[in-house]
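Only one protein chain is missing from this complex, and each of the others stays in its spot.
As written, the chains take the letters A, B and C, and residue 1 is the first residue of each chain.
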Amino acid sequence: MTEETWTQPITKIEPNKVMVRGYRIDELMGRVPFSHVVYLVLKGELPTEAQGRVMDAMLVSSVDHGATPPSVLAARTVASGGAPLTTGIAGGIMAINRHHGGAIEGCMVVLHQAVERKRERAQDALTAAQELVAEYRAAKQRIPGYGHRVHTDDPRTQRLFAIAEEEGVAGEYIEMAGALRQAMKESLGRDLPMNVDGAIAAVLCELDFPLEMGNGLFAIARTVGLTAHVFDEITAQRPMRRISPTAQGYDGPAERKL
Amino acid sequence: MTEETWTQPITKIEPNKVMVRGYRIDELMGRVPFSHVVYLVLKGELPTEAQGRVMDAMLVSSVDHGATPPSVLAARTVASGGAPLTTGIAGGIMAINRHHGGAIEGCMVVLHQAVERKRERAQDALTAAQELVAEYRAAKQRIPGYGHRVHTDDPRTQRLFAIAEEEGVAGEYIEMAGALRQAMKESLGRDLPMNVDGAIAAVLCELDFPLEMGNGLFAIARTVGLTAHVFDEITAQRPMRRISPTAQGYDGPAERKL
Amino acid sequence: MTEETWTQPITKIEPNKVMVRGYRIDELMGRVPFSHVVYLVLKGELPTEAQGRVMDAMLVSSVDHGATPPSVLAARTVASGGAPLTTGIAGGIMAINRHHGGAIEGCMVVLHQAVERKRERAQDALTAAQELVAEYRAAKQRIPGYGHRVHTDDPRTQRLFAIAEEEGVAGEYIEMAGALRQAMKESLGRDLPMNVDGAIAAVLCELDFPLEMGNGLFAIARTVGLTAHVFDEITAQRPMRRISPTAQGYDGPAERKL
Partner (left out) sequence: MTEETWTQPITKIEPNKVMVRGYRIDELMGRVPFSHVVYLVLKGELPTEAQGRVMDAMLVSSVDHGATPPSVLAARTVASGGAPLTTGIAGGIMAINRHHGGAIEGCMVVLHQAVERKRERAQDALTAAQELVAEYRAAKQRIPGYGHRVHTDDPRTQRLFAIAEEEGVAGEYIEMAGALRQAMKESLGRDLPMNVDGAIAAVLCELDFPLEMGNGLFAIARTVGLTAHVFDEITAQRPMRRISPTAQGYDGPAERKL
């Protein structure tokens, strides 16, 4: 059986030369920040300074969220059986899916629907949002990206939107994110602030990322926290311990300022 | 059975407040670059500007190396069976272990041995390196971190060391990396330049990272490339195709300058 | 935060007593064959002797299919990076999904549709099959479970159906499997014999397994082959080798008779 030759558009390797999306990696090193290179690898082009700064903040926003998310509990549990560091990290990443981090993609779908409706019907954002919220309610479907089991007003959302505004990246998707919140408040009688998944969704729409990249971006950022958690599990915790998802606390440094 | 309370030192969650290693994540966002936050999450403290720049370059150096490494082939193969994006990424990360990326930890071990010997015996770097190389040869053990199956002079190594020099981060571990190369050249009669795994090992030693973090840092950086590869596999390739590790090419943008 | 108590219906543990689906495991051992216990664990009840024999044959049919399926290539590739045995096996299982092994569930869906149609419309099997095939063609959808990239007449299918007949387990789903083949032959002008995924689908329908168990049963059987492949990779192959999906051969015992 002969083998088919196949191609990929990401990286070209030649002796003594590594080119990522066309750029020599040794030229990128030290000149283009890691977060901008993440953008380059995922999208195929370097971001503008403004896009790069928003990308950076988005990645920082998702590095970790303590030890209660399924990804961390899965990663630590795998490690507690004796698996090596990378197997533990992988166990965590596998838990990122439809229900965990998946609100990013889900919310991107809704934002695209709403903005398309607005454009096609030449509506304002709030009218399009009200119609869509009504349709979702009628179909008994939730709009993902709003509300959080811990935070009533997610600090990451506010900050991410503020940076997007500062950098001129905020456009009709972030506007629509606010319109949907308003429409839901009118319809449900309850104000559900956007959570960080929703905020990332809106920003990824502004940056024209494909839907499937929602989980991808989250996985890249969260791998950082997972690595620290698995390292802690391997070096500081007892093997085969029962890892409670609730009876847990924090023993790191007290709050400090930059 | 009652549950033991346990603690972790990474992230504290309170309503409307996420604190990573003591810093509010919304304060970090937009002010501290992602690569510095990676350093913070892994080490517990923010890097200096100099350390942060070296960290950034190290992460960039390892984002991707084309489609031949086992991690990419595993990730793409998992995805070709129909698994979701994050399961594919996880399949790739699991392939990062002793033989793939493991030279980082292996080389860190040797560098620590050599520098300790130098200190304890009050030797110069070359003498310590010569003795250690002789011992490794006698024990028929390889010194990891030198030589590469594609690159005779890894461009990432040169660049990483140059940045470490510029930033004043280069110390006795990077000096020892050079001494070991010299000692191996004398002993083997062959000049094996340090590969990027070795260069990262030397820099991680300078930054005082624990050995086990070698694979961790590599996993974090490589997750970026894996995400792009799995996305390509899912969106642009045929399901269940036979993925050749050799009959493959690159069809992305031609070489371009920053 | 208090924890919710949760329950599962699979196994009860008491000191010196392990009860699987209500049966003491030490009573099952040596008296009930492993394959029947698999049935018990998955379905909640022990099979009849007839059902148990069909279950056994189904598991045997899927233990391995050489080194070309994605699951084996993924498992070996993960292991070649240095991962431990179980991580390699897991890498293989993750590749079993929609496209690899997924035809079982896909074919179960079609068989249920066809048999329901037959019942509701009081048709004979062939008429129901002809109508469904016409609808699938019109919608340009493939009917999964027929045809194979290597086998023109899958020996496992014939044998599995023969055993199901012998044991009186063959009913209207296996009849419908044949009717669909006949209807496709008439419609496409090409005889596509059922593959082993399709045969397992038909038998799982006869045994009243839920759809989602298609991949589960396949994963259980294939874990056996994956374990042997990963063991071979770790003990007999070179680390970090390039694992060709095509340039490969067999060097085990020659064909032999029971």
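Note that in this section a contact is a pair of C-beta atoms (placed from the backbone, for glycine too) under 8 Å apart; a residue touches a chain by one contact, two chains touch by 3 or more.
None of these values were measured; they are calculated from a predicted model.
In the full assembly, the chain not pictured is in contact with A, B, C, by the touch criterion defined above. One chain is missing from the display, and on subunit C it is touched by residues 1, 3-13, 15-35, 37-38, 41-42, 44, 53, 56-57, 59-61, 63-68, 84-87, 89-91, 93-94, 96-97, 150-156, 158-160, 162-163, 166, 210, 212-213, 215-217, 219-220, 223-225, 227-232, 234-235, 237, 241-244, 247-258.
For subunit A, the list of residues touching the undisplayed chain reads 3, 68, 70-71, 73-74, 77-78, 80-83, 87, 90-91, 94-102, 239-240, 242-246. Annotation for subunit B: contacts to the undisplayed chain at residues 1-3, 83-84, 86-87, 90, 94, 244-247.
The rule is simple: only the chains that are shown with their structure count from here on.
Comparing the CA-atom centres of all chains against that of subunit A, the greatest distance is found for C. In terms of Cα centroid distance from the overall Cα mean, chain A ranks first. Mean C-alpha position of subunit A lies 23 Å from that of subunit B. Measuring from the averaged C-alpha position of subunit A to that of subunit C gives a distance of 36 Å.
Subunit B and subunit C have centres, each the mean of its CA atoms, that are 40 Å apart. Annotation for subunit B: residues 3, 68, 87, 90-91, 94, 96-97, 242-244, 246 touch two or more other chains.
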